[in-house]
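What follows is a single structure, and I will ask about it in a moment.
Removed from the display is one protein chain of the complex; every other protein chain stays in position.
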Amino acid sequence: MTTREWLLSDNPVSRRQARLGQSYRTWLDFRRNGLAMFGLAIVLVLVLVAIFAPWLAPHDPLIGDLRTTRLLPPLSEGHLLGTDDQGRDILSRLIWGSRITLAVVALVVVIATPVGLLVGTTAGYFGGWVDTVLMRFTDVVLAFPKLILALAFVAALGPGIENAIIAISITAWPPYARLARAETLTIRNSDFIAATKLQGARPARIIWKHVVPLCMSSVIIRVTLDMAGIILTAAGLGFLGLGAQPPQPEWGAMIAGGRNFLVDQWWVATMPGLAIFIVSLGFNLLGDGLRDVLDPRRRT
Amino acid sequence: MSLLEVENLRVTFPTRHGPSEVVRGVSFTLGRERLGIVGESGSGKSQTGRALLGLTPPPGKATADRLSFDGSDLRGLSAREWRSLRGQRMSMVMQDPKFSLNPVMPVGKQLMEALRTHGTPRAQAKRASLDMLEAVQIRDPERVFRAYPHELSGGMGQRAMIAMMLVSEPDLLIADEPTSALDVTIQIEVLRILDRLVTDRGMGLIFISHDLRLVSSFCDRVLVMYAGRVVEELRASELHAAQHPYTRGLLNCLPQIDGDRRPLPTLDRDAAWAE
């Protein structure tokens, strides 16, 4: 029996085989969606570029030669995408900048997802006034326009990449809380939770061991769909000078830096914008494909 | 000449595992009479009805060796030609008025649309609609005319539906489980209205149902369908003489007033019937 046959077996003998088989079928579905595969490829390339930045970047991202390499157009000798007003190689800055972009996405996800899960599952599990208070609070945060709230927070905390990440995280968790609460409500009264309760498990343990794992998959889909939004918000903050500070090669800040040379040296502002666009398109295509494959309503 | 002639009708849907045939070579003729089609859910009876109206939902496909309505061939009609037939010369009453009426349009507007689509002037269409509502025994036609579907009870809604389908005086009416969503007490009433209108106007009727007894008491002839095929065709009056084991099985399952029926009979299915 080949691995493929084992995975696609209609009569799995173990739970592991059933689960792996299900994942494999999902993958087969996903693989047929060309656009989603394209998105996955973009995201993979981004991750690889970020990991191997020191080896891939042809020049120093922070220091350029002001006398010889200032504002060179694309396809110049040794500078594929040209150089900026500081004489820095734009390609190298983009390559290093991918680390910042990826770090922002990763950190926001790592901060916002647990917060959302905690608030949502707690509200859903306990119900009553706990639910009312927590969800009201969630609604209040959700009622703010995201970028504006992030702006206000960064203004309060002071500009910088760390504060930008905190600000974006503060605006990002409410949808996950809502989702987790909805999922919790559907499983709260199920028999296995009642059985665990009878065994004397404390609420914290029930939530952590039984409720959270069941909420995970839908939250993960939602997080993937949000990643492009996180990238765009971070770039927007960078563009306004509230995110990563110079000379960091953050893509949004690079666009702001290129604004002054827009007419005569178009590439300085264009290239980082293209990078943001391609990467967030990649995340959007990936998220879209995942939703198509995993959304139970669209399954037949 | 018969109103409708069907020969070797097939309806197929493409699926991931290749094409799946849900109607597999159905043939029958229909005059100005009442024909019942009986079968379980999934037997292809509803898809047969829809195929006759050219409403096989895409990506499904309907083919037939012969499909003629009042002497003209229905195969390969253009969308426009189908539209001029539907509503005007053939129409269909569906199961549940809760879903088959547009929830955000007043009933009267939907009724008039059936006539206006085929070019009847507004005032005339309105008069005809009100008359038709009266003909399905609605006591206050003006009110129902203005009402939204959710403001009507199920029985009322289904009468409005029947009115909508008959207002253009078609030659053929397909009734697809027209009373299954209604309360039992109202079922009889609605059926009586349908029966009278069909008889008075001399239409052909195809009555699709899962309820063998209802069909046999209401129709002249009965087709019994199983797994996309007609397994037996007989006169309603000769039901007791049914030959096919499936029909006999269905008959056996009907409750009887006299006599103990224990143990309750179950329906046996033989894979060979589907071949």
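By letter and in written order, the chains are A and B; residue numbering begins at 1 in each of them.
Everything below uses one rule, namely that a contact is a pair of C-beta atoms (placed from the backbone, for glycine too) under 8 Å apart; a residue touches a chain by one contact, two chains touch by 3 or more.
Following the convention adopted for this analysis, contacts and distances are computed from a predicted model.
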**OP:** From the list "Aspartyl/glutamyl-tRNA(Asn/Gln) amidotransferase subunit B", "Peptide ABC transporter permease", "Dessication-associated protein" or "NADH-quinone oxidoreductase subunit H", give the UniProt name belonging to the chain omitted from this structure.
**Re:** "Peptide ABC transporter permease"
**OP:** Tell me the shown chains the invisible chain touches, ordered by label.
**Re:** A, B
Original post:
Which residue among B:A79, B:A123, B:V184 or B:A241 touches the omitted chain?
Top reply: B:A79
Original post:
Of A:K146, A:R181 or A:R222, which residue touches the hidden chain?
Top reply: A:K146
**OP:** Could you please point out the subunit B residues that touch the chain left off the display?
**Re:** 50, 53, 55, 79, 82-88, 91-92, 94-96, 99-105, 110, 113-114, 117-118, 143, 146-148, 150-153, 161, 164-165, 168
Subject >> Sites on subunit A contacted by the missing partner chain, in the whole complex >> reply: 35, 136-137, 139-141, 143-149, 151-153, 155-158, 228, 232, 235-236, 239-242, 252, 255, 259, 262-263, 266, 269-270, 272-273, 276-277, 280-281, 283-285, 288
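Methods note: only the chains that are shown with their structure count from here on.
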Subject >> Where subunit A and subunit B are represented by their mean Cα positions, the distance between them in whole Å >> reply: 53
